[in-house]
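== chain A ==
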Amino acid sequence: MKKLVSTAFASFALLCLSTAALAAPPIKIGALFAVTGPASFLGEPERNTAQMVVDEINKAGGVKGRKLELITYDTGGDATKAVQLANKLVKNDQVVAIIGPSTTGDSMAIIPVVEKAQVPLISCAAGSKITEPVKKWVFKTAQNDGLAVARIYEQLKREKKTKVAILTVSDGFGASGREQLKAQAAHYGIQILSDDTYGPKDTDMTAQLAKIRGSQAQALICWGTNPGPAVIARNAKQLGLSIPVYMSHGVSSKKFIELAGDAAEGIRLPSGKVLVADLLPKNDKQRNSLLAFIKDYQNHFKAEGDHFGGHAWDAVMLLKGAIERGGDTPAGIRNALENTRNFPGIGGVFSYSAKDHAGLTKDAFTLVEVRKKDWVLVK
Partner candidate 1 sequence: MLSLNGIGKRFGGLTALEGISFNVGKGSITGIIGPNGAGKTTLFNVATGIYPPSSGAVLLEGKDISKLPPEGRARLGLVRTFQNIELFGKMTVLENVMVGLHTQSRSGLFACSFRMPWQMSEERRIRERAMELLDFVCIPDLAGVQAGTLSFGKGRLLEIARAMALEPKILLMDEPAAGLNSSETAELAELIKRIRDLGVTVALVEHDMDLVMDICDQLVVLNLGTMLAEGTPRQIQDNPAVITAYLGEE
Partner candidate 2 sequence: MKSDRIKFLVFALVVLLVPLPLSGGYLTNVLIFVGINSVLALGLNLLLGYAGQISLGQAAFFGLGAYGSGVLTTAYGVNPWLAMVAVALCVALFAFAIGFPVLRLKGHYLAMATLGVGVIVNIALNETVELTGGPSGLSGIPNLTIGSLTFDSDLKNYYLVWVFALGMILLSLNLVNSRFGRGLRAIHDSEVAARVMGVNARLMKVQVFTLSAFMSAIMGSLYCHVMTFISPNSFGFHFSVELLTMIVIGGLGSVYGSILGALLLTLLPEMLRTFQDYDIIVYGLLLITMTIYLPGGLVEGIPALLRRLVPARKVTEGSDA
């Protein structure tokens, strides 16, 4: 009898607890992604991943017993819309933090909004000027372009190649890469012999490549997102361009190999480790996160998770950690974020500090090469 009462009591208590957990209002997180428009190749996997991670967290009981509610809006890659929607998240939805936007332009546009409203922002865009100089409320998960550039230049230096040609796409991604390529060249003793661009919708780059073929360049570095680089790979093969071709992390997905076909063979690029998760040594810090992300993404979307989705994964997980440690107020979350150390994510191992809101080192990138339609690590 006594036993029965205590069991009943215990179960009642448990029931109370769980209803309390259910009754607690969810923690609202805002998300802005360029799901449509020219940057949708970023926004779509990011939105998918963010929703997926939030669902997984809620399934596992939420954060400190409270559910997360993700409120996602599509910016269409339009700065004006991004600002309106950021305002909406802050003022109407009263979110405690915002993840995204996908592009550097959208991110730069909404920084004044979040700074003024004092809501932490974890951007998923790559441009280094988002967190340089450091803004109090702004963090980012996507690796800085500068890190990718450094990775390529290091390799070239090792191979004693000093003359390069660069070919960048004329959008935000390419412009930022171009800036970094030019800024860091001197530091690695590299000389840029030709500096060309192409339009995001161009279908033939043989003119630029023929010009590069005629120069003394020892390597070609191309900065763009699909489909441009695939066109360049094909055109380079058509022209019989013999120098090694380096791409950016903008095309580090199977899609690039699929689009470029045979022409992709031998092309190298810096990539987040998500591409080569199964090739990583057992003791790699990121291994567990990477494998979990890839498995989840495969289960949900029957597709390969790429590092763009990874940016959103990192953003949500960093936020989860920050809420656990700092509570559910914007200020608490911000402080906890800034104190995040050695968080193994998809993009790399994050360590934020008061002086660094980007949180990654160049170890975030590995250099990979296409061999037999798959990626291999460059030793």
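The rule is short, and it goes like this: a contact is a pair of C-beta atoms (placed from the backbone, for glycine too) under 8 Å apart; a residue touches a chain by one contact, two chains touch by 3 or more; residues count from 1.
These made the cut because all candidates are chains of the complex that A comes from, given by their letters.
Everything quoted here is computed from the prediction, not taken from an experiment.
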Complex partner of chain A (touching, any copy) among 1 or 2: 2
Residues on chain A engaged by candidate 2 in the complex (per definition of touch): 35-36, 38, 74, 77-81, 83-84, 87-88, 90-92, 104-105, 108-109, 111-112, 116, 127, 129, 170-172, 174-176, 179, 197
